[in-house]
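Our next item is subunit A:
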Amino acid sequence: MSVTAIRPGYHGDMKDTVDKFHANQILGISWDKHLMYATPMCIPVPPQMPFGALVEQVLPTLFGQHPQFAQIDWSKAEWLRSDEPFTPAFDKSLADNGIGHKAYIRFRTPGLEGLSGASI
Partner candidate 1 sequence: MSHTQQPVFIALQANNDTLPIIEAIQADNPEAVVHEYPAMVKIDAPGYLVVKRASVEERLGRPFDLQELQINLISLSGSLDETDEEFTLQWKSA
Partner candidate 2 sequence: MNAPQAPQTLNKPAKKLSLKENYALLTRGLGWEPTYQDKDDIYPKVKFEGIKIHDWDKWEDPFRLTMDAYWKYQGEKERKLYAIIDAFQQNNGQHNVSDARYLQALKVFLNGVVGLEYSAHRGFNMIGREFPGVGAAIAAQMQAVDELRHAQTQIHALSHYNKYFTGMAEFPHQFDRTWYLSIPKSFFEDAISAGPFEYIIAICFSFEYVLTNLVFMPWMSGAAYNGDMSTVSFGFSAQSDEARHMTLGIEVIKFLLEQDPANVPIVQGWIDKWFWRGYRLLTLIAAMMDYMLPKRVMAWNEAWDIYFEQNGGALFADLARYGIRMPKHWEQTVKEKEHASHQLWCTFYQFRHAAGFPVWLPTAEEMDWFSVKYPTTFDTYYRPRYEYWRELEEKGTPFVNATLPQLCQTCQWPLLFTEADDPTTICHREETYLGDKFHFCSDGCHDIFRHEPEKFVHAHLPVHQIYQGNYFNPGVDPTAPDFNPLVEALKYMGINPGVDGGDFQGHIDAVNWERWTNKPANMHAPMQTQPPAHTDDRKTA
């Protein structure tokens, strides 16, 4: 389905193409069952950032205030990319992990399912 347009193949400007983000790409990231964070986060990251660096350096700045964050055993965390399970290689870059511009990833920490039995 598409808009009715004067000429075929018309579409609006692609406002958020990767070239507009100053050598970064956009990443959506969410920690399942931790609704203390009311929404997924949206952050700019370099495509060549190693996945391990994302986990070790960036995630604490996003989720570090949560009392369960420090207890996470990353070897047991489960990951989803575009809502499908995937196994990231921590030593490879985001790009090489198939995490491109405007990707959306989620992680789950079995055994750490939020506070108060309410997925907070």
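In this text, a contact is a pair of C-beta atoms (placed from the backbone, for glycine too) under 8 Å apart; a residue touches a chain by one contact, two chains touch by 3 or more; residues count from 1.
A quick word on the picks: all candidates are chains of the complex that A comes from, given by their letters.
These figures come from a predicted structure and were not determined experimentally.
Touch with subunit A in this complex holds for only one of 1 or 2, which is 2.
The part of subunit A that touches candidate 2 in the complex is made up of residues 1-5, 10-17, 20-22, 24, 26, 28, 30, 32-33, 35-44, 61-62, 65, 82-83, 100-104, 114-116, 118-120.
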